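Here the complex is missing one protein chain, while the rest keep their positions.
Order as written gives the chain letters A, B, C and D; numbering starts at 1 within each chain.
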Amino acid sequence: MATASALEVRDIYAAYDSADVLEGVSLKVPAGKITCLLGSNGAGKSTIIRAILGLTPPRAGDILIDGQSLVGLPTHKIISAGIACIPEGRKVFPKMTVVDNLRLGGYQENTEAVLKDRMDQVFEIFPRLKERRNQLAGTMSGGEQAMVSIGRGLMAAPKVLLIDEPSLGLSPLFVKENFNIIKRINDQGITVFLVEQNVHQTLAIAHYGYVMSQGRVVAEGTAQELSENKEVHEAYFG
Amino acid sequence: MTQSLKDKLVIILLAAVIAAFSITFIAIEEQVEIFALLVFAAALVLGGAKLGITASIAQSLARNERLMNFAFIAATIAVVFWFREDHFPLLMIATVLLYVIACCGLNIQFGFTGVVNFAGAAFFGVGCYTAAVLGDTSVPLLLVILLGGIIAAIVGSVLIIPVLRTRGHYAAVVTIAFGLLFRTFLEVNDTLGGPQGLGVSGMNLFGWDFNNNIEISENLEISFYMNYVVLALIMVVLTFVLMRRIERSWIGLNFDAVRLDETAAACFGINIKRWKIVAFTLGNFLAGTAGALYAMMLGFIAPSNFAFSDSLILVSIVLLGGMGSLWGTILAAGLVVLLPEKLQVIQEYRFLIYAVVMILILLFRPQGILPRGLRAYIPGWRG
Amino acid sequence: DAKDKVKVAFIGPLTGGVSAIGVGGRNSAELAVQLRNADPDAKYEYELVAMDSECKPNVGVQVATKVAADRSIIGLVGHYCSAVAMGAVDIYHKFNLPMSVWGAVLPDVTYGNDYKEIHRVNGTMINQNDVAAKFMAEQGYKTWVIIHDTTDYGKGHNKYFSEYLTQNGGEILADFGVPADQQDFTAELTKAKQLNPDVIYFGGLVPLGVRVRSQMEKLGISAQFQGVSGIKSDAFIEGVGTELSEGVVSFLEGAPVDKLPGGQYFTEKYKAAGFAEDEEAYGPFAFAAMSLILDGIEEVGPNRKKLTKYLGDIQGHDSIVGKISFDDHGQNTVAAITKYVVQDGKWVVWEDSEYATGARKLAGK
Amino acid sequence: MAQQQETVLTFRGLTRRFGGVIALNKFDMELTNGQILGLIGPNGSGKTTSFNVLTGIYEANGGSIEFLGQDITSWPAQKVYEAGVARTFQRSRLCLELSIFDNIMIGNHKRLNQGLLFNIFQRKALKEQIQENHEEARKLLKIFDPALAEKMFDPVGSLRMIDRRRIEICRALISHPRLLLLDEPSAGMTHEETRELMDDILEVREMIDGLSIILVEHEMGMIERVTDKCIVLNFGQKICEGAYRDVASDKLVQEAYLGGE
Partner (left out) sequence: MDVGLLGQFVVNGMMLGMMYALVAVGFTLFFGVLDVIKFSHGDVLMVGTFAGFSTYLGMTAIGIDNAFIQLIGVLVISIGSMAILGAVIARYLVLPLKSAPPLNTLLVTLMLGTVLREAIRLFYPDGSNPKHFPALLPTDSWSLGSFTLRSDSVILLVGGLLVIVGVNMLINRTRLGLAIRAVAQDEETAKCMGINFKMIVLLTFALGSGVAAFAGVMNGLYYNEINFGMGLLLGVIGFSAAIVGGLGNIYGAILGGFLFAGLQTLGAVALPFASAYKDVFAFAVVIAIIAWRPTGLIAEKTSERV
C-alpha cells in the first residue's frame, strides 16, 4: 500500500472472561482512507474497536497509531492520540442535553470558539439536533440518538474515527445520508475505520475492507475485490 | 466409587467440618486462637477456590440438595448438642438463628424484589414490643410469635404508599426516616416503657416454662436456652422452606422481574404493586416473628436496641452473605453476630477491628460471600 | 507457692458515645485488681474479665449471660447505663452472680426488684436531685428551664428533679427533651431565652452538656447553668473552655475522692498505673465496688452464694467513696451527695469554693 | 388470508405529546385478524411511541384505542397484556441475570398460576406446570435456534445480541397473544440473519391462531417480504397507507423516508 497506516493492529488476541474472542487479528487502516470491517454477528468486530480504545485491552499483540504503540495506555490517552469513536448502540449520555453531549465529544478541545465552530457544522448536518438542542438525549428516538452519537464523534475532529454500526436503526433515507456524511468526513482528511452490516453501501464508499468470522480475518482486499469475491458475496449479500 | 456416592461423602464431610469449625469458633476465647482460626478458614476457602475444590464441592451440593439440607441441619444439631449445658453459646446460637429469620425477611424485600428496607430493626422491634405487651396476657405464646409478625406487617403498611412510589435511594430514605422515627418515638413516649425499656416474660408452651433449665438427670442439666434454640431452629427451617419455595416458584420469578425491570415486568402483566406489597409485608412479618421470640429469650428490651445502626447490621448481613442468597445469609449472620462477640477480648478496639474485617471481606468478595445462583426450579432438573 | 486463680468481671460501655466513662471505670476496676494482686497478703490471684455492653440492652444481656454463665467468675462490677442494668439484673439473679453496680443511677436497678445479688455502691438519681433542688432553691433561684436527653438517664433526672423542685418552691417554665445525639440546641435555647429563667437545668451527659453550655453563650443567655452528675468530669470543662465553665454547678453521689482517706491513695495509684484515659467521675465507684468484691472473696472464699451473703451484710465498710452500707435492696445508703462548682477551670467542692464564701457569685446573683 | 377481515385493533385520532414535541398526531389506524402491518417512517416519527401508548406505558393525550372490541385507551400495561398484546422493545429489555427460561416465563405470566397458596403449598401441581411450560418454551425456542433451546438454564447475560433478540420474541410469543408488536427486531443483523428471523416469525404465525403483528422496521427488504400492509408515519402523522409496493412508490414517502434512488 502506498499510504502509511494511520492505525495498525498486529496479531491481537483478546478475551472477555475466558475464551478468546479475537484470535490473532491483524489490520491496517491507511491514513486518509475509509477502511471497512465486515462480518456476521458476534464475529468480534466490536471487540476490535474496544481493543483499540483500551476498553478490552488485548491479551497479546500490538496496536499502533502513527507507529506508536497504544497497548497498555488508558483510554483517555488513546483518545488524545487522535482517535475518536462512534460506539455501537449510540451510547449517548441520557441525562444530558444534546448540546452537552456534543460538547463532551469535543472534550479534549479547550478553545470555545473552535468548539462553537464544530458544533455549528454538526447542526448543519443534523438540523434535527439544532431543533432539539436542549432535549435530554435519553428521551430521543432511536434514530435521533444515532444523530447525537455521530455528531458527538465529529466534535472531536480526530485523526482517526472509529465507527461501529452507525446505520443501526436509521431510516433508509438516513442510512444513505449517513454514508454520504462518512464520505464527507473522509474527504476532510479524517481516516475512517467503519464497522458495518450494510455491505452494499459500505463497499460503495470504502477503499479497502476486511471480512471477519469467529475472531479471525477471513478475507481482505480493496472494495472492488471484495464485492467480486464469490465467497464474501454469498455469505453477506442478501 | 460412583459419582453419587462421592457426592454424598463430600457433603457429609463438609457438614462435619462445618460443625467442627463452628464448635471451635464458638468455644475458643483467646484472641490469638480466634485470629488463627479466622485466618485458617480464610486460607482454606481461598486455597480451595484456587484449586477448584470449592467449585466441585458446590457441584456436589447442587446435585444432592436434599441430603445437603439434612446434613446441615444435623450439623447444627450437633453443634447445639455439644453446647447443651452452656448457656452463653446457646444464647449466641439462638441469636444467630433469629437474625437469620429477620434477614430472610430483608432478603425477600431487597434481595428478591429490590425493595430496600433500612428499618429492619424497627420491624424486629415491633415484634419484640408485641411480645413484651402480650407476654403478660393470657394469649398463648406461640400465637404471640405469630402476632409479632402480623403486627410488624401491619405497622409496615404505614409505609406502603411511599415504598410503592419510590425506588432506590429515595426508598432508602423512607425506611431510614421510619427507623429513626420509630426509635425516637419509643424513647419519648412512655406508654411502652420509654427509654428504660420493658421486661418480657419468657416463653411458655403448654405449661412448659422455657426459662427453666431442663434437668435430665442428676448431673445433666440442659440450659434453658436450649428451649429457645430448638424453637428458633424450627422457625429457621420453616422460614428456609418458605424462602426456597418462594424462590423456586412463579412468585420468585415475579419478584426478580420486579427488581430487574419494572417496565418490562409491567408489559408482561406482572402487577408491580402487588408483588412489592407482598414482599414488603412478608419480609416485615418474618422480622416481627423473629423479634417476638428474641424478646422472650432476652427477657428485656429497650428502644436503644432498635436504632439505625441495628438496622444496618441486618442489612450488612444480607449484603455480606450475597443478596438473595439463603446459605449466604446464614453464614453472614453467624459472622456478623459472633465476630464482635469473639472480639470482646480486645474490648474497646473491637469495633475498629470488626469494621476493618468487614471491609476486607467485601473488597475480596464484592458480590457477597456466597452469591445467589440462578434459579433452579426443581433441584437437579435441567429440562 | 502459687495462689489459686479467681476471676472477677467488669461490664461497662467501652465503645460508642459514653465509652470515656466506661473505659475510666474499667481502668479503675483493673486498678483494684492489680493492687490486690500486688498485695502479698492476698489469698488469691485475681483475673479481671472486662466486657463491653455498648450501652445497648441486647448486647448487655448477652455479655451478662456470658459472665453469669461462666461459673469461674465469682463477682461482677457492672453497668453504667441504666437500661442495660435493668435488662441484666434478672440474669444475675437467675445465675446467682453477686454484683455491684458502679455507675447506673436509675433507682429501679436496685429498688425495682428483690434480688439479693444486686448491689449498688453509687447513689441513685433520687438522692442527687433531692439535694440539687434544695440547694439551688436555697441560693434564691426561682425559675428553671429544663433541657434533658430522652434516654432513661435524662428523663429520670428530669422526673426527679421536677418533683423535688416543686416541693422546694421552684418553678419550671419549660422542659425540652432532646435526643442524646443532638447537635444544635439553638431552637430550644432561643425559646428558653424568651422565657428568661434564672437557671438552665441540664439532665444528660458531657457531650450534650458541652453543647448546651456553649450555645447558651452564643445566644447571649446569662442564666445559671446547673448540671447533673453526668457532666461532673474534666471533659466538660475541657469541652466548653475555662471561661464558660466558670460557675457551673453539678452534683455527684459520694464524698469527694480526695477528701477521703483512701481517695488520695486512689488518685495517686491511678496516675502511677499509667492508664491512657482518665478515671472519669465514676471511676472511684468502680474501684470501690471492685475492692469490695475482692474483700468479700478474700473473706469468704471464691463462692458466689457466700459472696452474695457477705455483700448483703455489708454495713459501714470503708471505701474510697466513703462508708458503704447496703440497705435491704442492696443500695448503698450512705450516698452522700457532694455539690461541685467549677472555679478557674476545676471542679471544686462547693463548700471549699470562693462561691460559698461569697467572693464569687453564681450567675444572676 | 385464512381468516375473515375481523378488526383487531383500531386507533382513532391517537395523539401524544412530550412537552413541545408532538410524537403522535391524530393517528388513525386499523388492523385486521392475522394481518402483518409494517409501521415505517423516519427516525423520531412516533413508531415506538405508538407502541408505548398502545401498551399502556404512556398515556394518550387524545384519541382512542380499541382492541378486540374493547376500549383500552387508558388501560395500564398489565391489563393490555392480559387482553392479548405482547411486545418486544427497541432496546432489548431482558433480565440479564436470569436464565433464558426465566425470561421467557416472565412473558407467560397470564398463563401461569400466580396464587400465593398454589405456589407455596401445591408443589406437585407447580412442578407439573413448570415442566409443561418448559417443554412449550423449548419448542418455541427451537424454531428460532435449536442451540438456544439446549441452554434454557443459562443466564441471558452470557448470550449474543442476536440470541437475546430471539429470546425477546419468544418471551412475547409464549403467551399466545392476539397481537404482537415488534420494534426493529432485525436491528444489527446481517441480511441472512434477518431473513432467517423473518422465516421463523412467519412460521410462528402459522402456529398461533389469528395472530396479528405490527412490525416496525427500517429494513425494507423485510417489510416488503412479510407485510400485508404498510403505514408510513412522519412527524407523528400518517402520510401514507397501503401495500408496500404502493407505499414505496409514493412520492412523499420517497422524499421523507426512503430517499429516491
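Here, a contact is a pair of C-beta atoms (placed from the backbone, for glycine too) under 8 Å apart; a residue touches a chain by one contact, two chains touch by 3 or more.
If you're wondering where the values come from, they're calculated on a predicted model, not measured in any experiment.
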Q.
Which candidate, B:Leu44, B:Ile57, B:Val230 or B:Met358, sits in contact with the chain we can't see?
A. B:Met358
(Q) Can you tell me which of A:Gln121, A:Thr139 or A:Ser213 touches the chain that was removed from the display? (A) A:Thr139
Q | Hidden partner chain, touching residue among C:Ile126, C:Val178, C:Ile200 or C:Leu362 | A | C:Val178
Q: Write down which of A:Lys91, A:Lys130 or A:Lys176 is the residue touching the left-out chain.
A: A:Lys91
Q: For the chain that got dropped from the picture, name the residues of subunit A it touches.
A: 53-55, 74-76, 79-80, 84-85, 87, 91-96, 100, 103-105, 107-108, 110, 136-140, 152, 156
Q: State which residues belonging to subunit C touch the missing partner chain.
A: 15, 17, 19-20, 23, 150, 176-179, 181-184, 186-188, 190-191, 193-194, 206-207, 210-211, 214-215, 217-220, 233, 235, 238-241, 277-278
Q. Which positions on subunit B touch the chain that was left off?
A. 110, 116, 159, 161-162, 165-167, 169-170, 172-174, 176-178, 180-181, 184-185, 188, 263, 308, 312, 315-316, 319-320, 323, 348-349, 351-352, 354-356, 358-359, 362-363, 366-368
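We take it that only the chains that are shown with their structure count from here on.
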Q.
Taking the mean of the C-alpha atoms as each chain's centre, how many Å separate subunit A from subunit D?
A. 31
**Q.** Euclidean distance of C-alpha centroids - subunit A vs subunit C, Å
**A.** 75
(Q) Going by the contact rule already set, what residues in subunit B reach two or more other chains? (A) none
Q | Touching two or more other chains - residues of subunit A | A | none
Q.
Which residues of subunit D touch subunit A once you look at their complex with the stated criterion?
A. 18, 21, 40-45, 48-49, 90-91, 160-162, 184, 187-195, 218, 220-221, 256-259
Q.
So in the complex, the part of subunit D that touches subunit B is made up of which residues?
A. 55-57, 76-78, 81-82, 86-87, 89, 93-99, 101-102, 105-107, 109-110, 112-114, 116, 119-120, 123, 126-127, 130-131, 134, 138, 152-153, 155, 171, 175
Q) In the complex of these two chains, what residues of subunit B are touching subunit C? A) 86-88, 91-92, 95, 184, 187-188, 194-197, 199, 211, 223, 298-302, 304-305, 307, 341, 344, 347-348, 350-351
